[in-house]
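A single protein chain has been removed from this complex, and every other one stays in its place.
Right, chain A next:
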């Protein structure tokens, strides 16, 4: 439908320089992906708000907030993972450009989340884009209404901090990779060319597989990984952090 006004080959104007495959592989990843990148979020937008909006195009699998790598708080982008391609396409088609927390959000196909991509890639820890908009944000600061909104957003609640749990504490934030097995997939290896499977996103996790294997082996395995899941790999990564931001620019 509506082929008249759409260039079907144009999936995304953005080419993530972290993607190490060829252009063809990149496009294949976008065409089959069930992940979307969501940008221009308010720092105060919560996962539950995102859940409410995105569940309107289908069942969600996961939400991964983009975090400032210093403060471990949301910094304006996230990844949403769906179960089916159709739902993913509808999210891009319909939700992009709609308003969430008074900001028009953008939704693009993403080539697939990998551990590490949740961190902002800007020098200050947040998104690169924010370093260019510190004192000028056309969406928010342009009008006095926008200023009010921003103020209101700031007072209304704390940013969810993703590192030190508020209150009772104790929950180690697990690796955010798909199916929990994120450690098989370190960026360090990837940079040398061949660690891990670039088309991992093509491998869906099924609704049914949420149940663990009967023998529980995999589950324990995962827990081990959770315990020592290295959250502080930013150091190793930071030398290349001045490129895009959390996946997109």
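The rule is simple: contacts are C-beta pairs under 8 Å (C-beta built on N, C-alpha and C of every residue); 3 or more make two chains touch, one makes a residue touch a chain; residues count from 1.
Here is the rule we use: contacts and distances are computed from a predicted model.
Considering only "Nuclear cap-binding protein subunit 1", "Glutathione S-transferase", "Protein-serine/threonine kinase" or "Neurogranin", the record for the omitted chain gives "Nuclear cap-binding protein subunit 1", by its UniProt protein name. If you put the missing chain back, the residues of chain A touching it would be 1-6, 46-49, 51-53, 56-57, 59, 62-65, 83-84, 90, 93-95, 97-102, 152, 156-157, 160, 165-174, 176, 180, 206-208, 210-212, 216, 219-220, 222-223, 226-227.
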